[in-house]
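A protein chain is absent from this complex, but the other protein chains hold their places.
Moving on to chain A:
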Amino acid sequence: KANQSPLYMTQDRTEMSEDDDDQSPPSDLRSEPPCSSSSSAVDSTPNKSRNCISSSGTMTASQPFPDHVLENVLENVLQFLDSRCDRNSASLVCKSWWKVEALTRSEVFIGNCYALSPARLTQRFKRVRSLVLKGKPRFADFNLMPPDWGANFAPWVSTMAKAYPWLEKVDLKRMFVTDDDLALLAESFPGFKELILVCCEGFGTSGIALVANKCRKLKVLDLIESEVTDDEIDWISCFPEDVTSLESLAFDCVEAPINFKALEGLVGRSPFLRKLRLNRFVSLEELHRLLLGAPQLTCLGTGSFSHDNGAHQSEPEPDYAAAFRACKSVVCLSGFRELMPEYLPAIFPVCANLTSLNFSYANISPDMFKPIIHNCHKLQVFWVCILLDLCLHDSEGPVSELGLQAISEGCRNLESILYFCQRMTNAAVIAMSENCPELTVFRLCIMGRHRPDHVTGKPMDEGFGAIVKNCKKLTRLAVSGLLTDQAFRYMGEYGKLIRTLSVAFAGDSDMALRHVLEGCPRLQKLEIRDSPFGDVALRCGMHRYYNMRFVWMSACSLSKSCCKDVARAMQNLVVEVIGSDDDDDNRDYVETLYMYRSLDGPRKDAPKFVTIL
C-alpha cells in the first residue's frame, strides 16, 4: 500500500528533540521558536474550498459530509503540531490522518537525501515552507570519501522550485550546492527567508551575492563550516540598500576579504540583527566598531580577534572590554580565528551569560581558557582543540586533562563538549562524567591513535564507561584513545539513549560491535573506521539496519560477500561499497561500507567508485 510505506521511515520515530546535535554549537539552545512555525502555514481560505484545493486525487465528491468536518477539524488541530516525531505518529493513525498531516506539515526534515527522491517529497507534502536536508556522511569531511560522491542539491531545488513557490527556508548539511542552484533558489522563492548551509561546498561568493541581492525578505544567511570559493565579488554590498530583515548573518567560513565599510553599513540598517559571525578578515578594531553599533547581538563570531596586519594601531587602544560589556545579550561566542591571547580577557564581561563557547579555531591552551571557563557558570556547549600545530607534530604540550577537569568543575550545566587533545586520563573523564550530569553530547578526540591513559598506561575504557554510565541523557558519543572490547560492553549496557556513535581505531574484536548493536536500542547513526570488526559483527545488526539512518564502516574487516548477503536480505537497504577497484571484482575486501535505507531504491547518480550491491 503506497500510503503505508510512508515518509516517516526516513524520519526518526524515536527522537524526541531537534536533530541538531551534529552541527556547530547551536546559537540558541532550543529555546527560540523555529523561525517559520507551522502555524503560519495555514492559509486563510474558507474550509470548504481549502478542502477541495488540497484534496488529493483520490478524494471523490461523494465523500460523506462528516469526513469533511473531521478533516477540517484535524487540519486546524494538526497545524499546531510542530514536533516531527508527533507528526510522524499522527500520520500513522489512519489514512485520513495521514492525508491531513501531509497537508499541514510545513517543515520537513530529511536526514539522508538518498533515503527518498525529491518527487516523493513533493508528492506527499504539498505545503512545505521549510526543508532540512542532509547529504554526505560525516566521515566524508575527513577525506575518507572521494569527492563527487553525490548529495547534489540540484535535483531538490529544481523540483521544489515548481512545487513550493512559497518556500521560505532551506537548511542543508553536507550537500553539494552550486552557484546555479543558489541562483535558481533566489529566483524561484519570492518569500525566501532563511538559507543555512552547513559543511556544504560547490558554490562561491557569486552564488551568495545572488541570494543576498534577490531574496528581499532574507532573515537568515548562515554559512557554517562550508567551503566557499572566492569569486572576488563584494557580496556584502549586494544586500538591498534599505532596511533589511536580517536576523542572522554568519560567514565565518568564507575565506575571502570583505568590504568592511559595506558590512558596517549593513549592520547599521539591520535593526533585527541578533547573530553575527565574522570571518577572519575582520580585525579586532573592526569588531570593536561593529560591537559599538550592534550591542543587541546574542550570538557573536569574533572574526580574527587580532590586529589588522600592518594597519595603524589607533592610540589609545580601543577599550575592547567595554565594547563587550555593552553587549549584555551575548550568549554564544565563537571565532578567535587568529587569536591574540593578550586580548582574550576582553571577553570576561560576557562570560557569566555564555551558554555556548567555541574555541575550536583558536590556538589556545588550557592555561588560557581556564580563567575564562571559571566564569562561565551557565555554559552548556564548549568546543576546543588543544593543538599547538595542526600539522600533527607530537608535543609534550599543555596538560590536556587538567583543562578537561577545569571545564567539568566550572561548567556544571555542560550539555555538549567537543574536545581535541593529545592525551588524556581516565580520571579526568570520570570526573567530567560525575560533574556534568547534563551531558548529551560527549566527543573526546585524543589525537594520538590508540593512546592509553597517559598516567596509568591503562586503556581509556573506564573513562568512557563512566560517561555512558553517569551521563544518563547522553545521545551522542565519539570515542578515542586505546579502547578494548570492555569499553563497548559499557556502551551496550548503559548507552540506552545513544543515537550517534563515532568510533575510530578502537576495540579488539567483533564482540565490541556486537555489544553496541545489541545493546543500544536508539542507535541511529553509526560511523566506524579502522577498527577490527568483521562479518560476524555486521550480521549481528541485521535486525537494526533498516531502523537506522546510516551505518558507515571503513578500513574494518568486512568482506564483500557478507555485504552482499546483507543487501540481499534487506531489500530497502542501499548498500554502497566505496572505493573498491573496478578492475578487481574478485577482491572480497571492502574498504568502505556505507549503508542506509531508501524508499526509492538505489540512487542513479552514483559515481564510478561506488558499487551498490
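Following the convention adopted for this analysis, contacts are C-beta pairs under 8 Å (C-beta built on N, C-alpha and C of every residue); 3 or more make two chains touch, one makes a residue touch a chain; residues count from 1.
Going forward, contacts and distances are computed from a predicted model.
Choosing from "Mediator of RNA polymerase II transcription subunit 18", "Hematopoietic prostaglandin D synthase-like", "Septin 4b isoform X8" or "Auxin-responsive protein", the protein name stored in UniProt for the chain missing from the display reads "Auxin-responsive protein".
When the omitted chain is restored, the residue from A:Leu116, A:Cys253 or A:Leu526 that touches it is A:Cys253.
Across the entire complex, the residue among A:Phe125, A:Tyr361 or A:Tyr594 in touch with the chain not shown is A:Tyr361. One of A:Leu81, A:Cys385, A:Leu402 or A:Leu599 touches the chain omitted from the figure, and that residue is A:Cys385. By the touch criterion stated above, the residues of chain A touching the omitted chain are 139, 141-146, 148, 199, 225, 227, 253, 255-257, 280, 308-310, 337-338, 360-361, 363, 385, 387, 389-392, 394, 420, 445, 447-451, 482, 502, 504-505, 529-530, 555, 579, 581, 584, 587, 589, 591, 608-609.
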